[in-house]
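Omission of a single protein chain aside, the complex is shown with its protein chains in their original locations.
When the chains are written out, they are named A, B and C in that same order, and each has its own residue count from 1.
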Amino acid sequence: MRRKIRMGMVGGGRGAFIGGVHRMAAALDGHIDLVCGAFSSDSEKSRLSGQDLYLPEDRVYDSYSQMILTEKELPVGVRMDFVSIVTPNHMHFGPAKMALENGFHVVCDKPLCLTKKEAEELVDLVNKSGLIFALTHNYTGYPMVKQAKAMIRNGALGHIRKVVVEYPQGWLSTLLEADANAKQAIWRTDPNQSGAAGSMGDIGTHAENLAEYITGLKISEMCADLSIFVPGRKLDDDGNVLLRFENGAKGVLHASQICNGEENNLNIRVYGEKGGIAWRQMEPNTLTVIYQDKPSTIYRTGWAGLEREAIAHTRIPAGHPEGYLEAFANIYRNFAFCIQARLSGEEVDPLYTDFPSIEDGLRGMNFVEKVVASKGEWIKM
Amino acid sequence: MRRKIRMGMVGGGRGAFIGGVHRMAAALDGHIDLVCGAFSSDSEKSRLSGQDLYLPEDRVYDSYSQMILTEKELPVGVRMDFVSIVTPNHMHFGPAKMALENGFHVVCDKPLCLTKKEAEELVDLVNKSGLIFALTHNYTGYPMVKQAKAMIRNGALGHIRKVVVEYPQGWLSTLLEADANAKQAIWRTDPNQSGAAGSMGDIGTHAENLAEYITGLKISEMCADLSIFVPGRKLDDDGNVLLRFENGAKGVLHASQICNGEENNLNIRVYGEKGGIAWRQMEPNTLTVIYQDKPSTIYRTGWAGLEREAIAHTRIPAGHPEGYLEAFANIYRNFAFCIQARLSGEEVDPLYTDFPSIEDGLRGMNFVEKVVASKGEWIKM
Amino acid sequence: MRRKIRMGMVGGGRGAFIGGVHRMAAALDGHIDLVCGAFSSDSEKSRLSGQDLYLPEDRVYDSYSQMILTEKELPVGVRMDFVSIVTPNHMHFGPAKMALENGFHVVCDKPLCLTKKEAEELVDLVNKSGLIFALTHNYTGYPMVKQAKAMIRNGALGHIRKVVVEYPQGWLSTLLEADANAKQAIWRTDPNQSGAAGSMGDIGTHAENLAEYITGLKISEMCADLSIFVPGRKLDDDGNVLLRFENGAKGVLHASQICNGEENNLNIRVYGEKGGIAWRQMEPNTLTVIYQDKPSTIYRTGWAGLEREAIAHTRIPAGHPEGYLEAFANIYRNFAFCIQARLSGEEVDPLYTDFPSIEDGLRGMNFVEKVVASKGEWIKM
Partner (left out) sequence: MRRKIRMGMVGGGRGAFIGGVHRMAAALDGHIDLVCGAFSSDSEKSRLSGQDLYLPEDRVYDSYSQMILTEKELPVGVRMDFVSIVTPNHMHFGPAKMALENGFHVVCDKPLCLTKKEAEELVDLVNKSGLIFALTHNYTGYPMVKQAKAMIRNGALGHIRKVVVEYPQGWLSTLLEADANAKQAIWRTDPNQSGAAGSMGDIGTHAENLAEYITGLKISEMCADLSIFVPGRKLDDDGNVLLRFENGAKGVLHASQICNGEENNLNIRVYGEKGGIAWRQMEPNTLTVIYQDKPSTIYRTGWAGLEREAIAHTRIPAGHPEGYLEAFANIYRNFAFCIQARLSGEEVDPLYTDFPSIEDGLRGMNFVEKVVASKGEWIKM
């Protein structure tokens, strides 16, 4: 019989942003319990965070290694089933590696780690261990992204010719990281914590992942022009990239954290021989499909005629907007279903195995490396 | 020390719609555990539903009375703290009354019950018992609805003159209730289960509640023209209502379930001496504020400059859309905070006491009674 | 052989608003020349206005009667072919009557005149004279309004059940008419110049006309609640109206000039058994058609697959927005084609006979009379 899946969390203590998102996403559908955590490298802060989350004291740890090693000794069904890693980028590799080495499945925030080399090591570990690994490129969890992918795969647009993917934000329009309280800004703009890229690692990877996910195509070549616009900043805060895809399609990817006034305006347009699609994260329940010879059509989350991939990732009928957390929760829900199936020896419907994988993580690290190396020249992916 | 609040559910078994919504809303923020339920009057179905929800067998009951009486005997901290009632309308009164009589707080789906008389009895019980009661007029849980209410209360629009509130749906454009599998349609169009009104009870009450909530005004008089458009239907599936408010404002309310093609298009516009606002449930993260002498401004969920009422009901920064479940969860979160405060003897920040009350329920039943009685003539509320 | 049609104008001198609109609309397509005018009752102002418009001095008149009587004596092909009346409402009847009595075709701004009695007299004159009369309910000139009408007539929505038509403006949110320079406000709020209704005559008639035009249905009964919100104002500045149509459809019409912040937000939604449509004047090139069982479709001005009624009233391919003046010009273009046909004895394609007629004008005056008389009770149209 199925049981709830137990989650231990690394990071996400008081004051963090993405940790709370992961916890809400994990909780939403009722298949996952948070049972333990190492919420901060500051043990007092970890303890207080555990209290906030109603955890018993003995399941709140001072460090991820303590958590992994202690939980490992608890009986199955009590101990955590998987680790959720929600720390800054430079702190992904360590806990991911250790969790995998000790038999725990892993959910990891993106980008996967700091370097392609680290990524390759994790890929090896996942492959060897057979453990389940999910990377939270959460935007692919939106029902209308699933719909777009399914329609393109089914040929609704014909051969794909052009892709435009954008991720403009504006929150780093000033040197926010100079403010000691601006934790989100500080680590994201610090090469030691964020990696070789700034905006390109933080959100450019989302754009890359979304484009490849929806089209089912791989980027084969890029020409990137990265900039640092805010004086004093150490990593790119803006980048414009020409894309070429393996099938001959061309495209543009641009991501920025200095597009003053933009919130989180990830969006994509894909054009093929027969038609085009447009999707925008900030109004995610609408997918526009356009044709030269037919009126535009608007597909909406929850409509009964959607592709089954979309329906399987929707909770409520059309007109009740589902948002960012619901899309994020789709990753956790599917991940939980896969663990439940592993536990029970059953097959999972392939619909529910659809979440970003360790390979997506490796691909993202490759993107980061190449987009930084391009310096305005064409570079192969 | 705070602890998680324990929920028992009445209704919401397999095949139900709103039960799942309540469970996700209760789960999202991690303050509430589902601990027991009487999910169906069919005990086998209740048992299977309990299994789906990972409940132990002994906490899944055959009836709400069994649940209330059994749980009452369990120790505090084990037994449920409150009952969530998610049955069709005609099954609200019984469990609500019994829960209140036995010391349990209550969350109840809307409309409150079948008649104004029942509603008055529940008001009495809540007042006498001092228990906490929340009615899930969930749309008031949206951050931008809170923003609108706060701005109007603070005088941003000046004296209010006109209110237009609409709730068009299209799903009952045909005699869907003739299909034996269409459970949602069947009970909503059956006077015995739904009450004196069809569309006006189901969604007209949401429109009435939203208009009064945002403006802070009471409707004083109405002139309603209800219709049954689908032959064979027993209750109104459409209604147009002229409104007069106690402060002299005028308005229009129309709700319909035969507006073919409409999803769940609840929306409101309020105009005052100084400006106007517009909000639409299907894109709920945007509040448009318009002025005659200034450019329109767009307020967005998550912006740091919003009113504190809006900020207190938002989880993530601007640009990450929050949807229907998040708004619904705001009711449960606040409700849980109120119970926690009751348990610990602390005060709750008034921000968190803002959820629809038993009085809103009574007012809704009054609306239903009057809108049906109007028959095209003016009637006092 | 066809020749350009000659226009004489009554009203529209310096400082007027709608006169310039009529002139641009008449000029756009190159079928009409302005040849003379009595632009103001102030003869110096008339003279200067004529200069602005490059007219020879001897074709600028001191009064409409002087113009009509003088032009009548000029040879055909020199004298004006028709009179365009762009004065305030109370000055429509006189020049219209005299023009018709002297053999001139007429374009007249809406509403037709001050009273139903005047309207009936004009109807008689048009019928007796056989002259061509166009009333500038200009919104019916939009291509997507033509598209909506054609689709409904062709059964795309099935039997019509519900109509919602709105015309909110905000420009009279204050007592603008107290400013001696606010000419547009002054005459529109003065019963002697505007007639029995304020907002209902000025824009309510547009809403009524649009609803009946698009649906092809007649309003049979109304219940209207008119208000004066701005202290000191003499005519209604807001009105909410319940509608019943001859086919059993129900509806709501509301128009207002105190909806603070609204520009010119005329819009309509029509719902039938099979689907619904939505159109909004401020983005007039889009017609949304929605269905319960299909994705929404967006029809756009200029698309080659539109109904021929829409195509015949479009000038440029899709994506080049056509606006208010183009819609207005469609009335003038069709009117000119009808006069040309009359001159040459040819038949006009019925596509081009589609412009608001004297009967629409009479119907509008009837609407004004009844909407004022209703006072919250049901009244037959």
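We adopt the following convention: a residue touches a chain if its C-beta (ideal position, glycine included) is under 8 Å from a C-beta of that chain, and two chains touch if they have at least 3 such contacts.
Remember, it's a predicted structure, so these values are computed and weren't measured experimentally.
K.L.:
Touching the absent chain in the whole complex: find that residue among C:Gln51, C:Asn127 or C:Asn247.
P.N.:
Reading the full complex, the residue touching the unseen chain is C:Gln51.
K.L.:
Of the residues C:Val21, C:Ala197 or C:Leu362, which one touches the chain left out of the display?
P.N.:
Touching the chain that is not displayed is residue C:Val21.
K.L.:
Using the definition of touch stated at the top, determine which of B:Pro75, B:Gly130, B:Pro231 or B:Pro295 touches the missing chain.
P.N.:
Among B:Pro75, B:Gly130, B:Pro231 or B:Pro295, only B:Pro295 touches the chain that is not shown.
K.L.:
Taking the full complex into account, find the residue in C:Val78, C:Ala178 or C:Ile316 that is in contact with the omitted chain.
P.N.:
If we include the chain that is not displayed, C:Ile316 is the one touching it.
K.L.:
Tell me where the left-out chain touches chain B, residue by residue.
P.N.:
Missing-chain contacts on chain B: residues 289, 293-300, 303-305.
K.L.:
If the hidden chain were put back, which residues of chain A would touch it?
P.N.:
Residues of chain A in touch with the missing chain: 157, 161-162, 164, 166, 168, 170-171, 173, 223, 225, 227, 229, 238, 240, 242-244, 250-252, 254, 256, 258-262, 269, 271-276, 289-292, 296, 376, 378.
K.L.:
If the hidden chain were put back, which residues of chain C would touch it?
P.N.:
That gives, for chain C, the contact residues 1-4, 17, 20-21, 23-24, 27-31, 34, 51, 53-54, 169, 171, 262-265, 281-285, 300, 302, 315-326.
Note that in this section only the chains that are shown with their structure count from here on.
K.L.:
For chain B and chain C, let me know how many angstrom lie between their CA-based centres, rounded off.
P.N.:
About 44 Å separates the centre of chain B from that of chain C.
K.L.:
Quick one: report the Å distance separating chain A from chain C, using the average Cα coordinate of each chain.
P.N.:
About 55 Å, centre to centre.
K.L.:
Could you tell me the distance, in whole angstrom, between the mean C-alpha positions of chain A and chain B?
P.N.:
33
K.L.:
Two or more other chains in contact with one residue: find those residues in chain A.
P.N.:
Counting only residues that touch two or more other chains, chain A contributes 300.
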